[in-house]
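Here is chain A:
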Amino acid sequence: MAAFTVLAAALAVAWIEVPSLRKRKRRKELWVFAFFLCVATGLNVLKALDVEIPNLFQPINAVYKPVSDLIEGMLK
Partner candidate 1 sequence: MRFRKSKEPQKHKHATDHRSQHEHEQVPVTQTQVTPGLQDRIEETAKLLGGSTDLGIRTFRLGPAGELLIGVLFLDGLVDQARVQDVQETLSLQAEKEGFAKQALKEQAVIEWAQNAITVGDVKRATDLQAAAQSLVSGETVILFDGCQELLSVTTSAPEHRAVSEPVTQTVIRGPQEAFTETLRVNTSLVRRKIKDPNLWMETKQIGKVTKTDVAIMYINGLVKESVLQELHARMDRIQIDGILESGYIEELIREQRYAVFPTVNNTERPDVVAAALLEGRVAVFIDGTPFVLLMPTVFIQFFQAAEDYYHLSDFGVLRLLRLTSFFLALLAPSLYIAITTFHQEMLPTSLLISLAAQREGIPFPAFAEALMMEITFELLREAGIRMPRAVGTAISIVGALVLGQAAVQAGLVSPAMVIIVSITAINSFVFPNYAISIATRVLRFPLMLLAATFGIFGIIVGMLALLFHLTSIRSFGVPYLTPFSPFVWGDQKDALVRWPREVRVGQKGGKAE
Partner candidate 2 sequence: MDNGKISGHQLMILTMLFTMGSSILVVPSGLAGTVQQDAWLPVVVGIVVTLALSWFYLYIGSLYPDRTLVEIIEKLFGRWVGAPITLLFIVVAFCVGSGSCLYYLGDFMTTQIMPETPIQYFHLLYILLLIQGTRLGLETLARSAEILFPFFLLLVIAFIIFVSPQIETDRLQPMLEAEFKPILQSTLSYVSFSGFPLIFMLMLTPACTDRGKRLQKKFLLGNLIGGLLILITTILCVLVLGVDATSRSMYPNYALARKINLFNFINRIEVIMAIIWFVSLFFKIVVYFYAGVLAMAQLLRIENYRVLTFPFGMMLYVLSLMVYPDSSFMRHWDSTIWVPLIATFGLVFPLLFVAVAIGKKFLTR
């Protein structure tokens, strides 16, 4: 159900954006828009279906953990 809501929202967004882009013949913007809309819709559908999405913060966490520990050590 939630996934369909997402798809409906994506369609609505496309309906708002695409006609004016097509009218103005902005091919590049149209492609960029389509790409990001697909990504966004995909993310939202996954989220709606309760699929585990890897948290972006985990890799950042991994990268910065040593730095953070270092700072912490210095300030302790």
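Just so it is clear, a contact is a pair of C-beta atoms (placed from the backbone, for glycine too) under 8 Å apart; a residue touches a chain by one contact, two chains touch by 3 or more; residues count from 1.
Regarding selection, all candidates are chains of the complex that A comes from, given by their letters.
The model shown is predicted, which means the values in this text are computed figures rather than measured ones.
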In-complex contact partner of chain A, selected from candidates 1 or 2: 2
Parts of chain A lying in touch with candidate 2, wherever the complex brings them together: 9-10, 13, 16-17, 21, 26, 28-30, 32-33, 36-37, 39-41, 43-44, 46-47, 53, 55-57, 60-61, 64-65, 67-68, 71-72, 75-76
